[in-house]
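For this depiction, one protein chain was excluded, whereas all remaining protein chains were kept in their positions.
Showing chain A:
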Amino acid sequence: MVTRREFDIGLEQLQNMLVEMGGRVERALADSMSALEKLDAEAARAVVKEDPLINQIEEKISDLGAKLIATQQPVAKDLRRILVALKISSDLERMGDLSVDIAKVVLRLEGQTLMKPLHDLPRMALIVRSMIVESIQSYIDENVDLAYKMAKDDDQVDALYSQILREMFSLMAENPKTVTQAMYLSFVGRYIERIADHATNIGESVVFLVVGKRPDLNQ
């Protein structure tokens, strides 16, 4: 049957846009974290400026998904492929927003110096960046094992987040002057932790795409 040509091209476009979006989100997190470590407001502003591009891709994915559903009447795996593309793009869009939130913390702290060099937050972000890459890779390869492995990394992220919170609480208790920074850095921990949860959601979408059932990897 030749009539699938158009459809297959559309499905491929969806995948390409998701891959591009994933790359941009991973870079947004990397750039916002490097801006935070140096409290570089310029770099932070660049992250904020790039975000609309991520949002635009999400809109394009949503439009193309709607068009394919309306014109091709997809069923079974084709249908899941489109549903999953819509879901993943909305997860990625949120991840982009959370990276912007980190960049905005840098802007709030503009002109200050960090009370101490950051260790755990960058470590956490590094794990989450590789989760983003792996989540997109597991989507491209339809690799359920990689999706599960990636979701397991979320446990490390959660553990680091708890550790960071404890550290920030004791800093604030010891020296009230640190409260503003410690609060903002706690927020950053929270943002990174949320990004990891969205990456885990992507893993769930990959499992749904491949086997047609929804696991809960966020446990």
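Methods note: contacts are C-beta pairs under 8 Å (C-beta built on N, C-alpha and C of every residue); 3 or more make two chains touch, one makes a residue touch a chain; residues count from 1.
By definition in this document, contacts and distances are computed from a predicted model.
**Student:** Unshown chain, UniProt name, "ATP-dependent helicase Lhr and Lhr-like helicase", "STAS domain-containing protein", "Glycine--tRNA ligase alpha subunit" or "Phosphate ABC transporter ATP-binding protein"?
**Tutor:** In UniProt, the chain excluded from the picture bears the name "Phosphate ABC transporter ATP-binding protein".
**Student:** Can you tell me which of A:56, A:73, A:170 or A:218 touches the chain that was removed from the display?
**Tutor:** Checking the options A:56, A:73, A:170 or A:218, the one contacting the hidden chain is A:73.
**Student:** Which parts of chain A are in contact with the chain that was left out?
**Tutor:** That gives, for chain A, the contact residues 1, 3-4, 7, 73-80, 212-213.
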